[in-house]
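Sharing a structure, written as structure tokens. Questions coming.
Every protein chain except one is present and positioned as in the full complex.
For clarity, chains are labelled A, B and C in written order, and residue numbers in each chain start from 1.
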Amino acid sequence: MVSSNAASIGFLPRADGSGSFVSGRTSIIASVTGPMEVRIRDEHPQKAHVEVIVRPAIGVTSTREKYLEARLLSALKPLILRSNHPRTLIQIVVQVVQTAGTDENASTTLLLLAPAMNAAVLALLDAAVPLKSVLAATTVAFMKGSGGVVVEPGLDELKNSASTHVLAFTSTGQLGFVESDGEFEYEDFERVVEAGRGVCSVEQKGHHAMDTEAKYHAVGELIRKIMSQKVEMDMRWRA
Amino acid sequence: MTTMLLFPGDVVPELPTPQKTNTALKVGPGLTYTPPDKVVAHRVGELHVDDRKCAVWMEGNGKRYIPSLNDAVIATVLRSTSDSYILAIPSSTSPAPASIQALLPHLAFPQATKKTRPILHPGCTVYARVSLANKHMDPELECYDAESQKAEGFGELKGGMVFNVSLGMARRLLGDGKKIRQLQLRARKAEGTEAEGGEISNGMEVLEELGRVLAFEIAVGRNGRVWVDSEDTKVTLCVGSCIQKSEYLTGDEQRALVREALRKL
Amino acid sequence: MESPAPAPALSFPPQTFQKLSPSSYLLRHLQATPPTRPSGRSPSAFREPTVHTNSLSHAHGSAVVRTGDTAVVCGVRAEILSLKYGDGKSQGRVTVLRSNEDEELMNDEEDGGEGELRSRNLIVTNLELGTGCSRDYHPGPPSDFAQTTTSRLHRLILSSTSSLISPSSLRIIHDDEIKAYWVLYIDVLCISLDGNVLDTAWASIIAALRSTRLPRAFWDADSESVLCDPEMKLGLQLGPLCFTASFGVVSTGAEEDGEEQDGSKVVILSDPDEFEEGVCEEAVMICIREGGTIARIEKGGGLLCGMEGLGECVRMARSRYETWEKAVRDAV
């Protein structure tokens, strides 16, 4: 089952780019500013410095946020054509609005990763930061016993899963990010990756007329849809 | 002239072939060229191909201004050094910080000498042209036209008010929309579909309409800033707000907007 | 005019080349046949570990682990957390329960006890970089790197499906009622850092936990407090073991931010050292559990390593598991 995903962009007028992503109960807002002036100690003569700041919904920044920052940075940094803007800073701020569960357990944190990544990618696209590719992320659970694969599971499903996987793919289906936890065989992992690729990648060219609602819930297509709506709006004057 | 939507990583499917041997392919903003013949998009936008000029570029909209050679911009003086002014080129997200800093040499004014050069104080608004744009260097500005060496409107903007618009809107106000319109007309002609489809907007009807009735001065910077001045505060405000509201409006809607605003005035 | 004579070829000692252009320096090494890393290792070679346990006399368990020039010390200390507040006076005895807690504790037995360990905060992990452990060390509050590594280690201990430490071995029970818990403080100090601190730190935690001996603790109903019997020492009940293997990924044709060129090859570097970690933007970590199943996969930083590469990493991680397992078994 693919839970309902929703996304939007461009709602923060002063940020260069902004994106929000809601998956199930998890809700994230991200903003991008840059390329802008960089602190001297972070300055790189050939490349832009990329910074990710995660802010929790409740309480102050802890090691959990530092961990999320490091993971998000590892997914987003290779996406950006950093050499296009040397000696600058590209700052990505991720604000957690609502999490799947109330406690700070591992599952809640895991369910944050994919939506946070998607919100940040939308914000980067909105800010027109030069990118190599579009990345889309999803969470996949491998169930105990049945061995079923559940895409975008809820907390209850996570409880009954043997392993959970946060995966991100480029629109051509290249694997960009993995965070898998649990107990699984490599063969199971391969099945999980295929399921994830299905919702994250985009059908290449051809533009098949598969404009069903179900398709737009798949995150890869959702990101495309949101962005093409923006371009349409930007070009509205020509109509 | 064909348009299609591209995303970062998408390869431009068909490149125009140079008609003359000495014309090279021009790759515009939003695209990265990899030799020998691969052009890849690096942001979201509409791909535009002009076969005659043998050019490809991406039409998109944004808020963050990246200086580009010969762009006219509206900048603010921050301070003066021994031989240059340091200016901030704010983007349309302004008054957001983190705007680009640029150098305007004291002598980069028409016929300026050490004695006759204009004195600019911090906070002054300047209409200038980007004379150096390189990602590895801070941009530089000049206050005269590259060809005629005359002011041609560049220089300090006194009085008036500055309004923010998107970078796309600023380009349209400078007439880029007209070029796109011409390309579209040409494409229709080529396809023999001139009669079909309605009128094509050039995206700056708002300005044409306002200019017909009101008297005001205007300067548009490609960094998403529009300077407006007139005798009457109300007129300046009306012009500014009409322009800001026209962002997503078609030509007809822009005209209607201006009519309504003028009626209220 | 004759064309000017070609400028004399500029040459550098290797160290200068390495500093000036770290990326090319590594790639030149990898393009050689057979590909060799600057350290002299082959791409798939791990550094041999050495493990010593019980080196610290005042900790309940400890281990020193070294791989190449990366060396860490891990100490485990246990303290008692009493569930009763105060000192036995009646007003100091309020217990807070969530209404679904009993039920949750039952479930926890199945899912490895993550909930219990986490909600009670029974395991406290910390990794500290020792002063002068590496060139990039700056004194001050824990760096982002130290915090992130701590968080990764903590996550490995409290894996969502099966915990390394079973909560039952930390409970102090009297008449079927949990009276108190052991809280384990696991502190890792990195003495010397030459890349891949995670694998080494993790192995040191495993070795230290296996060497941990706790005095038998029991509830004394008369004094209403927990007492310890120093004569009787008990080991911890550990769940299935697991060991991590980290990899760096780099392409031999990788230009700065450029497209991959034809004929370029993706190289996976096992157990990257400090220099290699700086050059390889892409990193893969595989954690293999006893029995050969996978406990964790982390990948980020690039698009080079696809499914094929990951399969390769898993295979290498399995053989690395054997190495670690033997080293730790021999040491304890």
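Going forward, contacts are C-beta pairs under 8 Å (C-beta built on N, C-alpha and C of every residue); 3 or more make two chains touch, one makes a residue touch a chain.
To be clear about the criterion, contacts and distances are computed from a predicted model.
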{"item": "Omitted chain (choose from \"Exosome complex component RRP45\", \"EKC/KEOPS complex subunit Gon7p\", \"Membrane magnesium transporter-domain-containing protein\" or \"Mediator of RNA polymerase II transcription subunit 20\") - UniProt protein name", "value": "\"Exosome complex component RRP45\""}
{"item": "Candidate in contact with the missing chain, chosen from A:5, A:27 or A:109", "value": "A:27"}
{"item": "Hidden partner chain, touching residue among B:88, B:107 or B:132", "value": "B:88"}
{"item": "Full-complex contact with the absent chain, from B:30, B:62 or B:160", "value": "B:160"}
{"item": "Residues belonging to subunit A that touch the chain removed from view", "value": "11-15, 25, 27, 29, 31, 33, 36-37, 39, 53, 55-61, 91, 93, 95, 97-98"}
{"item": "Missing-chain contacts mapped onto subunit B", "value": "76, 88, 90, 94-99, 121, 123-125, 157-162, 227, 233-234, 236-237, 240-241"}
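In this section, only the chains that are shown with their structure count from here on.
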{"item": "Most remote chain, CA-based centroid, reference being subunit A", "value": "B"}
{"item": "Geometric centre distance via CA averages, subunit C-subunit A, whole Å", "value": "26"}
{"item": "Centroid spacing, where centroids are CA-atom means, of subunit A and subunit B in whole angstrom", "value": "33"}
{"item": "Subunit A residues counted as touching two or more neighbouring chains", "value": "81, 84, 132-133, 170"}
{"item": "Residue ranges of subunit A in contact with subunit B within the complex", "value": "13-17, 33-37, 81, 84-87, 125, 127-134, 170-172, 205, 224, 227-228, 230-231, 233-239"}
{"item": "For the subunit B and subunit A complex, residues of the former touching the latter", "value": "5, 7-9, 13, 30, 32, 42-46, 59-64, 66, 91, 93, 96-99, 101, 135-136, 166, 168, 172, 177, 180-181, 184, 200-201, 203, 246-251, 254"}
{"item": "Contacting residues of subunit A [partner subunit C, same complex]", "value": "46-47, 63-64, 66-67, 69-71, 74-75, 77-78, 81-84, 103, 105-107, 110, 132-133, 158-159, 161-165, 170, 174-186, 189-190, 193"}
